[in-house]
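Quick one: the structure is below, and I'll ask about it shortly.
A single protein chain has been omitted; all remaining protein chains appear in their positions.
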Amino acid sequence: MKVRTVAAVVPLLAALATAVAGCGSGTATGAAPAATGGGGSADPGISKTSVTLGGSYPFSGPAAAYSTLVYGVQAAFDAANAGGGVSGRKIKYTALDDGYDPARALQDAHQLIEQDHVFAILGSAGTPTNFADWDYINQAGVPDLFLISGASNWGADIKAHPWTIGGLPSFVAEARIYAHYLERVMPHATIAILYQNDEFGQDYLGGFLHAIAGSGLKVIAKQDYVVTDPTVDTQVSNLAASKAQVFVDFSTAQFTIQAIKQAASLGWKPLHIIPVPDASKTQVLEPAGLQNSTGIISVDYSKDPTDPRWARDASVQEYLRAVKQYTPKANPDDFNVEEGWIVAQAMIAALKAMKHPTRASLMQAVRTLNVPEGVLLPGVEINTTHGYPIQTMYVARFNGTTWQLLGSPITETRGY
Amino acid sequence: MARLLQTIVDGLADGSIYAALALALVLIYRATGVVNFAQGEMATCSTFIAWGLLQAGLPLAAALGLTFVIAFIGGMLVECVVLRPTEGSDALTIVILTVGLYFLFNSADGWIWGFDSHSFPSVFSTSRLSVGGAHLTAQSVGTVGVLVAVAAILYAFFQRTDLGLAMRAAAQGPDSSRLAGVPVDRMLMFGWGVAAVLGAVAGALVAPALFLNVNTMSSVLIYAFAAAALGGLDSPVGALIGGWIIGVAQNLAGTYVGFIGGDLEILVPLAIITVVLLIRPTGLFGSREVVRV
Partner (left out) sequence: MSAANVRPRSKVAALSLPPGTRGPLRIAAVLTVAAFIPFVYSGYTVSELTLVIAYAVATLGLNLLIGYGGQISLGHGAFFAIGAYLTAVLLSHNVVPVIATIPLTGVASFIAGYLFGLPALRLRGIYLGLVTLTLAVAVTPLVSRFTITGGVDGLTVNQPQAPTWLGLSQVQFVYLLCLAVAAVLFIGAGRLVRSEVGRSVVALNDNELTAGAVGVNVTRTKTRLFAWSAMYAGIGGSLYVFAVGFVSPDSFTLTLSVWFLAAVVVGGRRSIAGAIIGGLAIEFLPVYAAKVDEALTGAIYGAALIVCIYVMPDGVVGAARRMKAAASVTPGAFKRRAGRLEQRLP
C-alpha cells in the first residue's frame, strides 16, 4: 500500500518542483496577452495579405438548425476575396462545431485564439455558448464581434466585456417595439402569451412585460414550453380558451408553425405576433398555411429575397449571386443565411475602416461603425455606439403573400 | 367542466403520439429483446422518405405504401449489417450499438434533408368535431383508431400465431430456439423489419400535427419509453394505455397544478415511470419474469 502512495506522490512533487524551478522560463501559454495599443506592430492573425477570423456554431446537437448561418458568412467572405479581399487582405474564416455545448464552445474559443491565431472572433452563434466563452475571449483581448444571438446581455455591460459586441437586434428591444405598437393600435387589449422557457423566450417575455407595465394592456393567460417538448397544441388550446384579443407568441421553429396552425384550426383569430427569427415565409408561414398566417405581425429589418419588391435591388442581387456561386448548398430564403451575410458585411466594413492592423484599432472601428445599407431595409442603420448594432426595425404585417412594412422605422434604444 | 374535458381530450391526443412510437418500441423488444434507442430516428428517416416521395409527386397512399416497403427492407438491413455480427453480446453492448445508430440516423437525416420543418398531409380529413364542449380533430380520432387496430393485430399475432410464437422464442432464447428448429436469424431480421414499418406508421400519424423535422421523434422518445415502461415493455396494449395515461396526467398537471409550468411538465411522466417501476417493474400489462434459481 505504502509503495503505491509514495509512487504516486513522488512524480507529482517532482513535476511541481520542476515547474517552480523553471518558472519564468516556462511557456506560460495560458496567460492572457495584453491588448496592444494602436500603433505599428500587427497582432496575430493579420498580415498585409490576409486576415484570419473564426467563430463557433452548433453544427450538431439540438440547435443544428442554426448551422446554416455560416453559409451567409462564408458566401460574403468568398465574394469579397474574389474581388481582391478587404484592403488587399483575403479573409480566412474558420467555423468550428460546438454542438451547442457551452464547454465545447469554450474549447473552440481556446483553439481559435491559441492554435488558429485568429485576429478576431466573428459571428459565434447561440446564447449559452457565447456566455461560456466571452469571459475568456475578453481576457485574451480578442475582439468578439457581432454575436449571432439577440440576448440582451451582450450590450448590458460594455465595461466588463469591452471586446464583445452583439450582432442581432436585442430581443428586449424587439419586445418593446411590439409593446409600443399594441399601445398604439389596441391600447386596452387582452393578451395571451406563449413563450419558450429558456433564455430566448424569457428575454422576450421580460422585455415585453416590463414595457407594458402601467399601460392599459392586460395579460390574461400565459403558457410556456421547452424545446424538448413535442408539441405546443395543448398550450395554444389553453390560450385560445381565454379568448384573448392578442396572441403574443415568443416561440421558435416548429413550435411557431404549430401555434399558427392550431390557433387557426381552433377558430381563434387574435392579433398574432411572432418574433422576427421566425418570420420567414418559406420556413414558417408556408408550412403553417399562408391563409392561416394572414394578419400576423412581426418586425422586419432586412430585405426579403423572395419579395418581388426587392427583385431589382442591387444588394439583394449581390447576395443571391454570392450564395448561389459560393455556397450553393445554402437556401437563400433561409433567414439564417441572410443574417450571416449581414454580420459578415458589418465585419467587412469594420476591416475597411480599421486604421492599424491591431485588435484595438479594429475595436475602435467597430465602435464607430458606419455600414452601407446593403440588404438592410432603408432607414435601418447599424449604430454601434450602444451594445446592439441594429436597433431600428419596422413593424410588419403578413398579408398572405408578402410582409408589408407598416409605417416608419422605429429605433428602440432600450436594448436590455 | 368544459376545460377539464378539453384537457383530458388534449391529453389523449398527446398520449396517442407517445403510444404510436411506444408500439414500435414494444414490438422490437418483444421480437428481438433489444431496447432500441434509435427507433425514433429510424421512424423520422422513414417519414422523410415518404415526404420526399410526396414532393416527387406521388399521391399520399402510394407514397406511404412505398415507404413501408422501404422501411421494412431498411429495418432488415440494419439487423443484418449492424446487429447480427455482434449477436450474443450482452444487453449493454447492444444498447450502445443502438445509441450509435441514433447519432448516425439523426445526423444523416439533417445532412440529407436539412433542418427546416415541413408540413405533412394527414391520411384523415382536417375536419374538427365538438363533443360535449370539447374540440377534437378527425386526425386525433383517426390516430386512436389506427393505434387500437395495430395493437390488436400485434397482440393476436404474438399470442395466437405460430410465427408470433417463433419470434418470441427467438427473442427470449436464441440458442434453445435454434435447437428447436426456429430460424432465429430470419426471425430477428423480420422483427426489425416490422418494427421499422411500425415506426414509419408512427411517423405518418404524428407528423401532420408535429410537423416533420429532424428532431420530431427525438422529443417523443422519452415519452414513448415512459409509456412502454408504464404499460409493460412487452405489451402492445400496455403501450397504448400507458401512453394515454401519461398524456392525460401530464396535461392535467400542467393545467391545474400551478407550480408545474410547461418546463416542469416532463417531470410527470418521469415520476410515473419511477413509481411504476418501484411498485410493479413489469408495468401494468407486462408479463412477469420468473427466474429459475
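Each chain gets a letter, A and B, in the order it is written, and its residues are counted from 1.
As a convention for this text, a residue touches a chain if its C-beta (ideal position, glycine included) is under 8 Å from a C-beta of that chain, and two chains touch if they have at least 3 such contacts.
Keep in mind the model is a prediction, meaning the values are calculated, not measured.
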Fill in: Per the touch definition above, residue among A:Leu53, A:Ala95 or A:Ala365 touching the missing chain
A:Ala95
Worksheet item: For the full complex, which residue in A:Gln202, A:Thr294, A:Asn331 or A:Thr402 touches the chain that was left out?
Response: A:Gln202
Practice prompt. Using the definition of touch stated at the top, determine which of A:Ala76, A:Leu106, A:Ala175 or A:Leu351 touches the missing chain.
Written response: A:Leu106
Item to complete: Out of B:Leu4, B:Val69, B:Ala91 or B:Ala180, point to the residue that touches the absent chain in the complete complex.
Response: B:Ala91
Fill in: For chain B, residues in touch with the removed chain
35, 37, 82, 85-86, 89, 91-93, 95-97, 99-108, 110-111, 222, 225, 229, 233, 263-264, 266-267, 270-271, 273-274, 277-278, 281, 293
Response to the item:
Had the left-out chain been drawn, it would touch chain A at residues 1, 3-8, 10-12, 14-16, 18-20, 22-24, 26-31, 59-62, 67, 95-97, 99-104, 106-107, 110-111, 114-115, 128, 131-132, 135-136, 153, 197-199, 202, 226, 228
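We adopt the following convention: only the chains that are shown with their structure count from here on.
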Item to complete: Calculate how many whole Å lie between the centre of chain A and the centre of chain B, each centre taken as the average of the chain's C-alpha atoms.
Response: 36
Worksheet item: Across the complex, what residues on chain B touch chain A?
Response: 3, 6-7, 10-11, 13-14, 17, 107, 110, 114-119, 126, 128, 135, 137, 209-211, 213-216, 219-220, 222-223, 251, 254-255, 261-263, 265-266
Worksheet item: Considering the complex alone, what residue numbers of chain A touch chain B?
Response: 60, 62, 64-65, 67-68, 197, 223-231, 233-235, 237-238, 241, 253-254, 257-258, 265-266, 283-284, 286-289, 331, 334
